[in-house]
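Heads up, one of the protein chains got dropped from this complex, but the rest are sitting where they should.
Coming up: chain A.
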Amino acid sequence: MKVLTLNFLTCAVKACKSTSTSFPLHPKDCEMVSDTIEPNPKLLYNILPRVNWTALLTTVAELGFPELPPNPPTIEELQADEKMTQELHTLLLETQISEGCLVCGNCGHAYAIKEGIANFLLPNHLV
């Protein structure tokens, strides 16, 4: 699962919908893999405004990656700075979680990830 996808995922439990602690999900005991994906700066420009930067900072810190600037770069900055674009591409799209689990900060439910596939199936009483 890409780090980008993790930035959009929330807890699926009904009771967690209304709380702010259910986002972002916290990765735990994760194994990471790196996949090569062709760089696509246009995609990055399109998606970046929707990425929740504070959540991304949390995720990056939890996964133990080098720190990001505290504020998201603007599109103009990205267009000028090729290195930054490449770094974000590597982080958001190429870095993937292959094994581990995602834990909700509110209810503590752990969603297992196996072979890169997160299991979001819930028992009926939780939805």
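Just so it is clear, a contact is a pair of C-beta atoms (placed from the backbone, for glycine too) under 8 Å apart; a residue touches a chain by one contact, two chains touch by 3 or more; residues count from 1.
As a convention for this text, contacts and distances are computed from a predicted model.
*Asks:* For the chain that is missing from this picture, which UniProt protein name fits: "S-adenosyl-L-methionine-dependent methyltransferase", "Protein inturned", "Actin-related protein 5" or "Trafficking protein particle complex subunit"?
*Replies:* "S-adenosyl-L-methionine-dependent methyltransferase"
*Asks:* Of the residues A:15, A:33, A:61 or A:117, which one touches the chain left out of the display?
*Replies:* A:117
*Asks:* Among A:21, A:40 or A:74, which residue is in contact with the omitted chain in the full complex?
*Replies:* A:40
*Asks:* If the hidden chain were put back, which residues of chain A would touch it?
*Replies:* Against the left-out chain, chain A lists 1-2, 4-5, 8-12, 14, 23, 37-38, 40, 42-43, 46-47, 50, 52, 93, 96, 115-122, 124-125, 127.
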